[in-house]
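Okay, handing you the structure first.
In this view, the complex is presented without one of its protein chains, the others remaining in place.
Note that the chains take the letters A and B in the order they are written out, and that residue 1 is the start of every chain.
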Amino acid sequence: MNHSYRKGIQLVLFFFLLAGQTAIKAQDVPIDHQKRIFFPYPMDRKWSTSVGFTGTTMPYEITEELHFRMPAGDVHILRRLHNKWYLDGHLSLQGLQNLITLGPRIAIPVSDRLSMAAGNDIGFWFGIINVQGVKTKGTGWQNYPNLSLGYRFNKRILVTLKAESIMNIGINTHAGDIKVTTDYRLFSGSAYTLALEQPFYGKKSLTLAFRAIYTNFYWQTWTLFEPYDRNLFFPQIIVGIIL
Amino acid sequence: MKISITILFVCLIIFSCKRNFEAPVPDTHWNLFESAEKLPSMARPGVEGIYNFKVGSDVFGAAAAAKWSYSANGNDTIYHLSLFCEKEVSYFILEGKKSGDSILLNGYWRKMVNTETGIARFTIAAVNGARNLLNGIPMGAADSLVLDGKYGNGPAMPDQPLRLKYNRPLYKAKPLQIVAHRGGGSTADLLPASENSVAMINLATRFGATGIEIDVRSTSDKVFVLFHDATLNERLIRKNGLLGPIENYSYDQLYTLVRLKQGERIPTLKEALHTVVYNTALEYVWLDTKFTGPIDELVKIQRQYMQEAAAIGRKLEITIGIPDQQVLKNFLALPDHNNIPSVCELTPDDVVAANSRIWAPRWTLGLQNEQVQQVHAQGRRAFVWTLDVPENVFEYMNQGDFDGILSNYPSIVAYYYYAKQ
Partner (left out) sequence: MQNSKKILLLAACIWSYCAYAQQGGFTSQPVKRGDYSFVVYVSGGLGHYPAYSKDLAYLDPKIQNVNPVSTIRIMWHPDHLVKVGLETGYLTFLNYTLTDSAGQRGKVLLNATPLLVEWTMALTKRFNVFAGSGVYFLTTNLDYKGKTRSKKISVGWMAAASYIQPVTKNMGIGAELKWLDAAESRDGTICLQLQWVWRFLKW
């Protein structure tokens, strides 16, 4: 399984590389004309919004025989602040459990095509789910320091590699009246996102991204009350339309 | 171009770093131990007790509960001393030998919440209690008993010091059934045997269990086998191309073609219960009924092995699990269901209808002290399942009134139980 994931990921990465390699003859388009969410570049618009979904495959270690992919609505909003600074807000919505993160970014163009950004997002997740007749509740605070590296190919393709550290600075879960966990895992793991952004239907742009999450606590699995301290792998697909 | 290649390299390096988690039992070969003599049986009981870590508490917690268990194989009986520790669900599993007038303990340690493991070696010096133990002198003044040792990480030679000092005897005042989930533990916890295997059942008492829960399914030719999931899958078996419901396959097909994660065959229920009766000291078996057909054949097997256990003087209770209304219906259809030992996960009213010996509510329903006391008043017992978070185990142990706890981590249940005062 792990071997299989790795091979697949490598193949996808290889195709991403080809996307850049084979676009040499195409007409260049200035970055200012391209909509973006992940790509680290100072904002020219006041707001930038993306709506989409994520699908996260849950590992056997905690979901056992249920080897399923958990979907979530995904809303990503950027707000220009000043010069190279902007705010990055993100909502991951599943109705009964949701995550909101918000944090500043500074984006620095390195060359005509290469740019990078650094940021830090504070996250809060919460959920109320009835599990087999028992009302379970959970909340948690998170922190995601992150770095992004973006490369603009000349065929209106923006490729971004983003690395995040995942810090769980408070996990509180209850099953009925029973307090299950009050946990603090400063270095829970890390996540690596490879995002491709390009023009799509009409004037919109499309984001296709793969996020590899390695963590000992993934907020969407809080109802499982696992005591593991192992960095399990949660592969995540992200699809978004930049409005 | 260069940048693209660089990005590709970075990505490949990052994404190639997927870790395969393993926690292999280290090679515990120790020349001094191999040349030592068998430990006299009279030396064993005095070693059991609660010890305080004088050195090593930062890694394993403040105290440990030391308890012997055995595995019998014909006339050959192997004893293991387990040390159940509080921190990060850690334990030691050791064998004992006599070297001169000292006692040597050799084995390994493991933390269940992660994959940390390593070699552990202890010595009980003559002056630290070994002389008394070896001569069968009661350890009335057992507070002088000291285990000096070292532990290592992974396969490395032990180099980190450990020192444990005897504090008090194990708590046994109010009995508690420590029931290990899936025969002793879950495959996901990277134990040396697969869940629901004969090898795992043999390990259960070393992990602190006094009883086990096993999952019973039926093959297409109506042979009862142990398997948790509804379908064959990569979580539990090695890659062989067989997928789908286990009920689709005959026993011969499963026996020949399927190997569990650690290489074992899928055992029949009879093989599992034979192991319980003749190779272990387990006192209780919970048959988790995961099939929906008639259960009269299951009852016959239950009776057979309870009789076999009684015939050799073994104290053993085997109960049929009633997890849902369909199984309850099948159970109530048995003409003599009132006399069949069962464990019912449904409501107290269903427990009465089935005349179950044990009521077993899910832990998330809470302590339910009032209902537990009502069940006690009816002459029944109450077990709770499946408690894995150490804080909750402690809470249920000390604020609840349950007679048994089902857990994937029997060692932490054992620690909190034996450490009670």
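Here is the rule we use: contacts are C-beta pairs under 8 Å (C-beta built on N, C-alpha and C of every residue); 3 or more make two chains touch, one makes a residue touch a chain.
Because the structure is predicted, anything quoted here is derived from the model rather than measured.
The chain not shown here is touched by just one of B:166, B:249, B:284 or B:385, and that residue is B:249.
Here one chain is not drawn; of B:52, B:167, B:231 or B:279, the residue touching it is B:231. Check A:105, A:156, A:185 or A:230 against the missing chain and you find that the one touching it is A:156. Where chain A meets the chain that is not shown, the touching residues are 1, 3-4, 6-8, 10-15, 17-19, 21-23, 25, 55, 57, 67-69, 155-157, 198-201, 206, 208, 237.
Chain B residues in contact with the hidden partner, per the touch definition given at the top, are 8, 12-13, 16, 220, 231-234, 238-245, 248-250, 252-253, 256-257, 259.
To be clear about the criterion, only the chains that are shown with their structure count from here on.
Note on chain placement: the centre of chain A and the centre of chain B lie 39 Å apart, centres being C-alpha means. On the chain B side of its complex with chain A, the touching residues are 1, 3-5, 7-8, 10-12, 14-16, 18-21, 88-89, 113-115, 188, 228-231, 233-235, 362-367, 388-392, 395, 409. Residues 1-2, 5-6, 9-10, 13-14, 16-17, 20-21, 60-62, 64-65, 67, 113-114, 131-134, 136, 149, 151, 159, 161, 163, 175-181, 192, 194, 212, 214, 225-231, 233 of chain A are the ones touching chain B in the complex.
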